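Every protein chain but one is kept in place in this view of the complex.
Should a chain be cited, it is by its letter among A and B, assigned in written order, with residues numbered from 1 in that chain.
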Amino acid sequence: MVALIPLLPFLGFLINASVGRRVSKSVSGAVACLLMIGAFGASVTAVLAAHNAPGRFIQETVFRWISSGDLQIPLAFRVDPLSSLMILVVTGIGSLIHIYSTAYMHEETDAEFARYFSYLNLFAAFMLVLVLGSSFPVMFVGWEGVGLCSYLLIGFWFRKQSAADAGKKAFVVNRIGDFGFILGMFLIFVTFHTLDFQEVAWRVSTWAPEIAVGPATIATLLLFLGATGKSAQIPLYVWLPDAMEGPTPVSALIHAATMVTAGVYMIGRNAVLFQHAPITLAVVAGIGIATALMAGTIGLVQNDIKRVLAYSTVSQLGYMFLAMGVGAYTAGIFHLYTHAFFKALLFLGSGAVIHALAGEQDLRNMGGLRKALPITYWTFLIGALAIAGIPPLAGFFSKDEILFRTFAHGNRIMWIVGLLTSFLTATYMFRLVFLAFHGDRRHPEHPAHDAHPAPDAHPAPDAHLHDAPPAMAIVLIVLAIGSIVAGFVGWPHAIGGANRIERFLEPSFEAHQMAPGEFQVIEGRASRQPRVELAAGVEPAVPGSQAVDERREIELMLLSVGIAVAGILVAMAFWLRNRAAATRVAYRAAPIYTLLLNKYYVDELYDATVVQPIKKLSTLLLWRGIDAALIDGAVNGVGGAVRGTSAALRRLQTGSIRAYAASLFLGVVVILGWYLMR
Amino acid sequence: MVTLNHYLILSGLLFCVGTAGVFLRRNLITVLLSVEIMLNAVNITFVAAGRYHGSVDGQIITFFVMTVAAAEAAVGLALVIALFRHRETLSPDAFTSLKW
Partner (left out) sequence: MEQIVFYVLAAVALLASFGVIGQRNPMHSVMLLIVSFGAYAGLYVLLDAPFTAVTQIIIYAGAIMVLFLFVVMLLNAHTEDDMVPATIGPRTMKIGVVLSLALVGEVAYALLKIARTDFGTDAGTVSSIKDVGHIGSMLYTSYSFAFEVTSILILVSMVGAVVIAGKPRKDR
């Protein structure tokens, strides 16, 4: 029962939305968490069933949704290796975050608590529809749905103006991306006359590449526009930092582990299609790495703990897109999977910090929390090491895989930028660790960023200073363990592993013909490259022989580790030993510092070039011109015309009998005359 | 020889006289009388035409016309009485309330 997987969280949404406010928090929280865990169980069952099925997938059609000529779209869910991984991540990490939220949100009222969980469950349901969908429209339902839930959850504390604005911003920017997605979908239908993923992949692979490349390129570029909106890449990333207005578990779930990865997933789903559009792949990789670098530089100077993590997310997503762009689809998904663990961990850890400090989010007001919050500190440290790429933690394997593939693909510039970003990642992440947990406890000189509407955050901010409560602590520990071991499924060959994850995911990136009732059995192969059915002439760049590969790879591995360690050392130098030095550097490089602090003024740029002109256009033309003058004028005009004619016509009723008789007479004369004339 | 045409001309003239009476008189009763003149003119036409065609239908129609004229005269006069009671005058120009 694959349909059960999204159905259970949806049921939770219905329950909590309708009666949740009348029951106690324990009940509504328990309902939500249990249903998510149930979904996780259903996912595990489905994954196992799919793994043993011929062709290694199951497809389940719930009902025939749209059936109109060529357009045949059943509501169907497909569990294949790629979606198996995704549903396990979504339901698994989702369940953990649900459990965490029961503690984090415990200060809310019953009604608000239930509302939060209803939204969270709804989000999970939509996300699962997104990753399980077997065709573009079903995925799009989930795509839109998670955008909606993102809006609802970012603006959860909607009475706060900045939160409401952030939610709106997220939704509108997402919408722009969705526009691209829709256009891409239309183009694909017009070109291939189908919207089912497998069918599209098969059809595009049977065409000659010269014919396929045109529509494929345009369609994939449009789809990628949608991905930039959903996954916060240039140019549509601006909503993600603002999205930190939402509760921290929301940031962890939606803006770290799941929703933002939808774009990466979508590219992975359509790997065959993208493989036929080399230009798009170049664009994807370019934008990915550019975003990674840009976000890394911004994150270096941010003072809000969640902002740093937000930019870190944007940066890591850039890595994933880089991987997709160079054809390393499994590497990208692998990084998605490991990133989910440690980013969720980092966000939830920051949530514990914020919770302990009763709402304080400014790094400049933290410090010395190492002793007070041990569990939080150690798990956070594990997460930071993982994201920096220190072996044998998870991040090392996935990030290294991406960098290696980029190197192998031949694009040296991207590889160097990737290394630079890796350095920055380590630096800013450990800056965060040192500022928050080490040193002396600083007292608030800077106004506290009041994101958490606790009754008041100022008086005795350290009064709440206790380590995470059990619900939160257990989740942190589980995620920390995950961050350590998750990477082992991708242990590369070069150092003796079997790279299981690559073999597992391969079939999802190939085109198979779906003859009714017939399935191709996929033979696994221990190889590095995704076995994509390429038309002649399009070959992934394959470097030399196996042996040279491996030695080179080990060298590159050591290089990445070295870079990461260097980043940590730099962070130690500035923010552990000598804080004043950091301030001096910032002072000397003031223009650059301000530029970074203000996020390259991108928001201001968008406002001036896009938002204000549209506002003016809408006000002057659409509102005053068309709506008020034209439409209201027409409607009122009709009324006025009726009134005018009736005012004129009613004068016929004079009340005088003779006048009526005279008109009768006139009628008689006319009719008589007409008959006589005939 | 008196032909059908003679009768038709006669009845046409009578009809016009009646019409003139309806419009020119300022006494409601006289107006009703003029209507009777018109009805009679029509009766003559029917009987003459019936005689011309050799059928008795003309007379039968005349029979009905007379009956209806009687009914109409009765009701019309009742209305005149009611109106007179209201306004103390019999001029049609006095009754102009049914207007905008």
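Note that in this section a residue touches a chain if its C-beta (ideal position, glycine included) is under 8 Å from a C-beta of that chain, and two chains touch if they have at least 3 such contacts.
Keep in mind the model is a prediction, meaning the values are calculated, not measured.
Shown chains touched by the missing chain in the whole complex: A, B. Within the complete assembly, residues 658, 662, 665-666, 668-669, 672-673, 676 of subunit A touch the chain that is not shown.
The chain not displayed touches subunit B at residues 1-10, 12-21, 23-27, 29-30, 32-34, 36-37, 40, 43-44, 47-48, 50-52, 54-60, 62-64, 66-75, 77-82, 84-85, 89-91, 93-94.
The working rule: only the chains that are shown with their structure count from here on.
Once the centre of each chain is set as its mean CA position, subunit A and subunit B turn out to be 92 Å apart. Residue ranges on subunit B touching subunit A, taken from their complex, read 19, 22-23, 92-93, 95-100.
Against subunit B, the residues of subunit A that register as touching in their complex are 650-651, 653-658, 661-662, 665.
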